[in-house]
Structure formats: C-alpha cells, structure tokens
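Accompanying notes for the structure given below.
Here the complex is missing one protein chain, while the rest keep their positions.
The block that comes next holds chain A.
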C-alpha cells in the first residue's frame, strides 16, 4: 500500500489547502496523473501521482489545510488486495486548525492530581471548587476524608436499609403486645440492689432479657432462623441485643446462653457489650449466632416498640418504657410499674396463638423475679 503524502510544491511551501480531488476510491491511477488540486500560498497547483496504483481511500476533505508530508490518500499497488490492508480512519488527526481541548481532561491542579494518586482517588469522581471549577488539593483532601470517615456511617445506613428491606419484603410479620405488671420485679430489684455492691447491682433490662430467654425454652419456634424455605431452630438461647450507636445506626451483638446465665453475669456482659459496641471493638463471635433479637426503646420514653425482624431470625421482642400506670387487680384500681412487651414474629414459622402464649410466659416469669 502506498501512503500518498502532500508533496512540497516549492521550497517555501510548508502547508496547503486541498481544493479538489481528481480521483475517487476505486479509480486506476497512471504515473503522472493529476490526482488533486492544492492551494499553496502562491497558487492552486496540480498534484501529480507517480505511482501506478488504484485509489483505496481519500484521507483529506476538500477545504482542509494540511502540512506538507501529511498522508492525503491511500493507494493500492498493482495486484494488492484491498482486504489485506488496514484502512486509516478518515478522522485521523490531519487538521491543523486550532482544536478545542477543554473538557478533554479534568481541570485539576498538579498538586491535587499528585495527592489524588497518592490517596488512590479517581480524579474523575472528584468535584472541584477552585477557580473555574478546578479540583484543588483541598477538594482531594476533603474527598479522601469523606471516603474514609463518614462513609463508614453511610455504609452502615446502607446495610441497615438492605437488611430491613429484605425483612419487610420476605417476612410476613405479625405483631402482638401485652402490658406486663412489674411491681414484683421492680420490688425485688430494689431489694436486691439495696443489698448489693455497686458491681452486683442490676438494671431492669436484665430481668426482661432473662425472662425472654427462659420463655424461649418453652417456645422454641421463636428462636432460630429461616433458611432455604425452612425453619432451623437455634441450639442455644442467644439473644441479639439492639444497641443504638451515638454516631448513628445500630448494631445487634449477641448475648450468649442467656437462659443459663446468672443475672449478675448477664448484667456485666450487657454493660461490656454496650460499651464495646459503641467504641467499635466487638469480637466477631459477638456479631452472629443470635436466634432472636430484643430491642428496648424505653430510654427514649416510648410506650412500646413493634420491631422489624432481623433476618434470617424469625422473631423480635420489644420493650417500651417501664412506667407507672393505673392497674386493676382483684377489682381494685392501683398504680403499678408496667412495661409493654411486644412480639414481632414470622408467620411462616409461628402463629399468633403461639406468640401470645410466649408473651404470657414472659409475663408469668416476670411475676417471680426471684426465680430468674
């Protein structure tokens, strides 16, 4: 293949404007044939071709200004197969007119570009706040900061979103609630705490957790996971405890073997769990293996909570605020501390009747706090 280049048509010619093509693709060219007319600074000049050839492709449009030496046409030598030669795109960079280069590269300062490379940031993803929208060092630093710090929060939010959406999409929830008198439990607790050292003192939360755990012994269909279209009961009574984090979001680490633990042990485990959840130093063993989750929003002052089940678990127990409420006992109106306990349960695994009996068992257990 012959690349026919614009010849110099005089010692002082360094560029020319193509005025006319005298050939077309497929034409046979004889040596000495005029194939184009080019305007130089001085005159329109006929350009001759000295090769016997066939025209394969014209590379330059009429009216284009081109430097001497630029290929303007591709010619096939006699016998050459047009299929075997590679064609040049007609958009090949032949034009020497000024090109608009803006937008071809992100506007970013040299220092910012270097810093972005150091931090492994993609400059195309950065937004610039410098002059004319240029990305500055500070934009890079801010982006890096965002990627590392608050992104953690965003990731947690997205995880919660995915898990809760899945729960509401897949789990047919049913909800039950019951107001439970806690006068006996609170009385016992007060007495216990009065006789205990600071380390041994208990919070009412622990009684509630222990009651739930013991009730689960009798109602195992609420403790386990739904996997592969079947319920797998949990082997142990491990409670997930929903803990809200100060920076936002929540996490539900696990208290193990709650039914078999003493209240004092549970209290210290719970305190440690909350502290480490909030400082971000939970152990991996504490992040899985719960068969049910307990959420307590009493601190926030709400009466009750109807929670969303944490899949693949099949139930969630909620407790609202412990509060003194009017109560009728043996025909007498009195005031006792109460809590509204609720159950959100997976209808694929259990029915409302079963759930109601579970809640009654929790209530029953809380009436004999000394046995917890």
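Quick note on the criterion: a contact is a pair of C-beta atoms (placed from the backbone, for glycine too) under 8 Å apart; a residue touches a chain by one contact, two chains touch by 3 or more; residues count from 1.
Note that in this section contacts and distances are computed from a predicted model.
Name of the non-displayed chain as stated in its UniProt record, restricted to "Peptide/nickel transport system permease protein", "KipI family sensor histidine kinase inhibitor", "Ferritin-like domain-containing protein" or "2-oxoisovalerate dehydrogenase subunit beta": "2-oxoisovalerate dehydrogenase subunit beta". Contact with the chain that does not appear here is found for just one residue of A:128, A:224 or A:298, A:128. The missing chain, though absent from the display, is touched by one residue of A:137, A:274, A:287 or A:306; that residue is A:137.
Of the candidate positions A:6, A:58, A:112 or A:222, contact with the unshown chain belongs to A:112.
Residues touching the missing chain, restricted to chain A, are 109-114, 128-131, 134, 136-139, 142 (touch as defined at the top).
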